[in-house]
Structures are given as C-alpha cells and as structure tokens.
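Take a look at this one; I'll ask things after.
Of the protein chains in this complex, one is absent; all others appear in place.
On to chain A.
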Amino acid sequence: MATTSIARPQAGVRPEGGGLLHRLFGRQPAGYLFLLPWLVGFLGLTLGPALASLYLSFTDYNLLESPNWVGAANYVRIATADPRFVAAMRVTLLYVVLSVPLKLVFALLVAMAFNRGLKGLPLYRAIFYLPSLLGSSVAIAVLWRQLFAGDGLVNMALWQLFGIEGPSWISNPRYSLYTLVILSVWQFGSPMIIFLAGLRQIPVDMYEAANLDGASKMRQFFKITLPLLTPVIFFNAVIQTIDAFKAFTPAFIISDGQGGPVNSTLFYTLYLYQEGFGFFRMGYASALAWILVVIIGAFTAFSFLSARYWVHYDE
C-alpha cells in the first residue's frame, strides 16, 4: 500500500532562506509592522521615560546639570526626613478613602434608578455622564473655586435659603479637601455607565424567582444584585482608586498650585510636581513618583488577590 509521508522540520533547525527580517521578526513581519506605531509610542514615551525616571530617582538632578548618583539617599530622605511627604500621603489617602466609596455608591444608586426603565434614558444618561468628561478639566476646577469661595454660589444659596453665613470652603483647611471630594463624586458618570451595563446583564428571571420566594427589594439587592455586580464593582473600584491616587488638576487650580491652606489639599501628585517643576529636584521627584507606582501597584495586587474571596464571576 502506498503511503504518503509529510516532512516535518526538525526542532531547532531554521528553514532555508531566512533573511535579517526573518531572523528579527520570525515568520510574521507584517504583524510587527502593524504593531509598530504603538510599539514606538510605548518604548519612546512610556517605557523609556519610566526607566529614565527610575535611574534619576537615585540621582541628584536639577535639569541644568548632569545627574549626580546619590544611591538611595532620596528614598531615605522621603522615609525619614520629609514632613511634606507625610502630609501629602495623608491628604491623598484621605481623599482616596472618602471619594472612591462615595463616588461608587452614588454612581450605583443613579444607575439603579436608571435601570428601572426610565423614559428618555439616553438623554439622562448623556447629561449625567457629562461631568465625567468635563470634571477633571481646568475650567471645572475654576468653576468649583467660584462655587465654594467665601462669596461663592454655595454660600449665597446657604444665606438665601437658610440664613446661614458659610465659611470660605476652599480657604478653610477643615473643609477644603471635602470640596475636592465632592468634585470627585460629581464625576460619577463613568462608573455609573459601567454599573448600568452590569445591572442590565443580571437576568430578570432571577428577580422573578426571588419574587416568588417572597424576597423583599432590600434582600434582592443584597443577595442578588450586589453579588452579581461584584465584577463590575471590582473593576470600578480599581480604576477609580488608581485615578484618585493620581488626582492633580483640581487641587492645583483650587490651591493655586500650593496645596494649601496648610497643606490641606496637598495631593501626592501636586507635591511631586512642586518638587520636580517648582524646586527642580528631578531626582527627588522621580523617587516620589516611583513610590506612588509601588503604592498603586501594591493596592492593585491586593485587590486582585482579594477578588477571589468576594468577586463572583458567572460561567
């Protein structure tokens, strides 16, 4: 009986005719060509500067002279002799802890209201999403300063409606951070849209089965909606927390770049900016940036590790 054998290339033996292109990119050079625009951007604008900043974090560098290697001195100083680092960290953590849960709760409440089959939903959705597009802009930060200033709109309303003479919210260290928390919560549109998509994914049958079992709306929320929404809650929480750690513009505008009053709005990124572009201590600023990277990385890793205990993925 005639048999047909198919020759297979031996392992480790390169087929004949491979040129330089082949040796560099294997059998799919066209694929790498399509990848090139992103690759150039990633290497030149992300990975390159990131590695450069890692090197600079071990130097004393003022932009004008060559970097001077100082070893771990910047990190040691941050850890042991920098009260402004402690202040910035405290303000940022407080901002994260307050703004992220508040924003997520508010976004979820609005999404649930929208999920009840509202008429004109696309219009409302667009209106409520708008602050997310504008919220982190300079214009909105300026508007916020006008709203919460001593003679701002909030105090005018308080006076007109209740006869209360409010303080200058942004000039008072007791309240200034909270105005920024409110600004952050106001930008709930993006997580709200994602929550709404998540709510739409929960099959109606499950609520109907719970209805037949006599489960109250509250029990349905805690036993069905919330557990089935945990993948979306997880996603929103991670993204919003990372965003909150990186918040910069509102504090910069409201405090004129100072982080005042009395360091009450000294966000970590603002302090980093001051060190780098105010005092031209680029090496020190780079060390601050890498500490933030480690903090965000640790938080994200912790989130993913904890997810297996509280995030319920279907199928």
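Heads up, the rule we're going with is that a residue touches a chain if its C-beta (ideal position, glycine included) is under 8 Å from a C-beta of that chain, and two chains touch if they have at least 3 such contacts; residues count from 1.
Operating definition for what follows: contacts and distances are computed from a predicted model.
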Protein name as given in UniProt for the chain not displayed, "NADH-quinone oxidoreductase subunit I", "sulfate adenylyltransferase", "HprK-related kinase A" or "Multiple sugar transport system ATP-binding protein": "Multiple sugar transport system ATP-binding protein"
Among A:A149, A:I224 or A:V238, residue touching the chain not depicted: A:I224
Residue of A:L54, A:A215 or A:I295 in touch with the missing chain, whole complex considered: A:A215
Where the missing chain touches chain A, by residue: 203, 205-206, 208-215, 219, 223-224, 227-228, 230, 312, 314-315
